[in-house]
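Of the protein chains in this complex, one is absent; all others appear in place.
Should a chain be cited, it is by its letter among A and B, assigned in written order, with residues numbered from 1 in that chain.
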Amino acid sequence: MTHVIETHRLTKHYGSQRVVDCLNLNVEQGQVYGFLGRNGAGKSTTIKMLLGMVRPDSGSAELLGEPVSELAPATRERIAYIAEGHPLYNWMTIGEAVRFTKAFYSCWNSELVEQILDHFELSRRQKLRRLSNGQRAQVSLALAVAPEPELLILDDPTLGLDTVVRRDFLESLIQIIHRKGRTILFSSHILGDVERVADRIGIMVDGVLRVDCPTDRFRESVKKLVLSFSGPAPEEVSCPGLVNSWNLGTELELVLVGYDETQRAAVEALEPRNIEVVDLNLEEAFIEYTRGRKRSLPLFATEESHAQAIGDQGAA
Amino acid sequence: MRFQCDTTSRTPIYRQLIDQVRRAIACGRAQPGERLPSVRQLSRELVVNPNTIARAYTELEREGTLLTQQGRGVFVAEPRKDLTKKARRERLDEKLDQLFIEAVHLGFSSEELLEILRKRMEQFAFVSEVD
Partner (left out) sequence: MLKQLAIKELRESLGLLALATLCAIGIIGPLMGKAVLPWGGSSKAWYPFVNDMHLSSQAMAFGAFALVLGLKQTAYESHQGTFRFLLHRPLARNKFFVVKMLVGTTAVLAVNAFMIGIYGWWSASAGNHASPYFWSMTIPSWKLSGNLVLVYLGGFLSGVRPAKWIGTRLVPAVFSIVCAILVYACPWWWASLTVWLVTATALLTAIFYYVQTSDQ
């Protein structure tokens, strides 16, 4: 299995902040890799460094076996990139954009471009500035896949697209996946889309790649535990793999990665009245994992005290 | 048969597909010998990575529910006769115990449960008494 994307301790600072911190990312040929993380986690900067748009402060990256800093033009022909926002020359018409882009590549699938334009009812004479976001996205994708690239790197390609258009884009992506041997790295905020399409996900948190595993494995390993206590719940608990905890009066919610004997023992040692293990879907797992310490909203505090007051009345 | 996939569900997509195929067969909506959509077809329809579809189909094939014929497609297999009666009975007992535990916890009496069982079984295509 060859690595199509490989980074070695890739690092970038902006000012005093480490936006990407010693990143070791590896994507194998044929994989569809979903690159996730909250805004500002470093996904876009990483992608830009992969394409040579931004220079790393230290570390290196390789695409298709060649260092990014010295990518030969012939290799660049095999790599497609769509930057955030689908940048295009707005003054061009679709036809001009096709003619312009085509001139850079020795291999160009004109039929494919025709098919895509026909399917979305786009005329070559339309000016790019007059297209909707969804139409721009499709033109952008058409221009990216026409050279039959082996590697596609897409930076948040469905940003700003409405639900229907997003589905169109995903369908196009599936078609691309069907052509064997293609590798796709894409970043996204729509976890549902990622679950559909990605074989493997990577989650960036504060510049560090904290998760890098098959999509299902991540989802299965993040578990939420709701511990009910007869008295007040403990404020803190220490437990391997603990990602987050939230004290709700008589209940303690824990988010754990991996749930095995050690953790079960640690949890049972707290002597709760009841332990409920909740499975999460990908979006919930992602949220719990990347949320950071929860601060209770003022709203919840009043609800709690109201509930407690009623509870006290009952007891009395 | 119609397939669906729900990304908000807590069940992984491949498992949803497996469950849907098994349910369809069990309810008689899919007959042995019936052809299922190819991995690519289904991937396109549901807008899901073909590897996920392949994973579901592979597991269904491993447990004997589906059969792949090279070059011809994926078909619903004949009901399996390879497991011994004992093995089949063991599997069933396990699932039944789960059902009974739940029913007791929910406060159903055994008569109520029998009635419910009888009614719901009509929805499913059980094999007729052979032997």
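By definition in this document, a residue touches a chain if its C-beta (ideal position, glycine included) is under 8 Å from a C-beta of that chain, and two chains touch if they have at least 3 such contacts.
Since the structure is predicted, the reported quantities are computational estimates derived from the model, not experimental observations.
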| item | value |
| --- | --- |
| Touched by the hidden chain, restricted to displayed chains | A |
| Candidates A:A41, A:L88 or A:L117 - the one touching the absent chain | A:L88 |
| Absent-chain contact - pick from A:C22, A:L51 or A:L159 | A:L51 |
| Touching residues on subunit A - with respect to the absent chain | 48, 51-55, 73-77, 79, 81, 83, 85, 87-89, 91, 99-101, 103-105 |
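Note that in this section only the chains that are shown with their structure count from here on.
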| item | value |
| --- | --- |
| Subunit A residues touching subunit B - in the complex, by the definition given at the top | 32, 167, 170-171, 174-175, 177-178, 191-193, 195-199, 216, 219-220, 279-284 |
| Residue ranges of subunit B in contact with subunit A within the complex | 5, 7-10, 12-14, 40, 43-44, 46-52 |
